[in-house]
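For this view, one protein chain was removed and the others were kept in their places.
This part shows chain A:
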Amino acid sequence: MNLTLRIWRQSGPDSAGRMTEYDVRDISPEMSFLEMLDTLNEELILRGEEPVAFDHDCREGICGACGMVINGEAHGPERTTTCQLHMRHFDDGDTIDIEPWRASAFPVVKDLVVDRTAFDRIIGSGGYITAPTGSAPEAHATPVPKPAADTAFEHAECIGCGACVAACPNGSAMLFTSAKVVHLNSLPQGAPERESRVLDMVGQMDDEGFGGCTNTGECATACPKGIPLFSITKMNREFVRAARKA
């Protein structure tokens, strides 16, 4: 099929960007969205133009590197990562708008690449269990009830792609932060740092310039890993509990 792409081009963090139109021809419906962009980039290189920069790595939907706003939706029309979106979801003759994640806490680096290091700092502020190597007790010393283990797993699935922030009208990172808080606070191993974890991570999240949460739920709709919206409710409960104790 033949498509018209309108892609956000921005040469650097401080330059102005704009939508630029490209035509791509003979796109196979079997291609992934990123392979379609690869095709465009191969042509651009041969024409002596700079290819479109975008983050990607595993192309299996698990590393969380890729992500772009496609026709106004984070990761596009399917509930998956951009790398797992295939061209069969588009029609011949379509015009597709492709933009980077839009959020003030994710400044654009170049074209479709944004800076998501704020996420790393949120994790560094408390998204861990302090367990220096070698200090661990025998794994079966503390049984974890299966429901708690399942809740922890469900929230641990977050891949840190940032779609939740991009989809949120406020650019909030509540779903990302709550996923880690709920993962670790659900486990007995996470209990000793339960209060400091939620207070510090929420504090860091605010410091990074993410917006507030107004319960619109776009985050959970865009999340390719299905982190549930009630994750935020649970974090709020943890936060109130910790704040009261403090």
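One rule holds for everything that comes next: contacts are C-beta pairs under 8 Å (C-beta built on N, C-alpha and C of every residue); 3 or more make two chains touch, one makes a residue touch a chain; residues count from 1.
One rule holds for everything that comes next: contacts and distances are computed from a predicted model.
Selecting from "Fumarate reductase/succinate dehydrogenase flavoprotein subunit", "Spermidine/putrescine transport system permease protein PotC", "Dipeptide ABC transporter ATP-binding protein" or "DNA ligase (ATP)", the unshown chain of this assembly corresponds to "Fumarate reductase/succinate dehydrogenase flavoprotein subunit" (UniProt protein name). Within chain A, the residues in touch with the undisplayed chain are 11-12, 28, 30-32, 34-35, 38-39, 42, 44-46, 48-51, 53, 55-65, 78, 80, 84, 86, 88, 109-110, 113, 115-117, 119-121, 123-125, 127-140, 142-146, 149, 152-153, 156-157, 159-160, 183-184, 187, 189-190.
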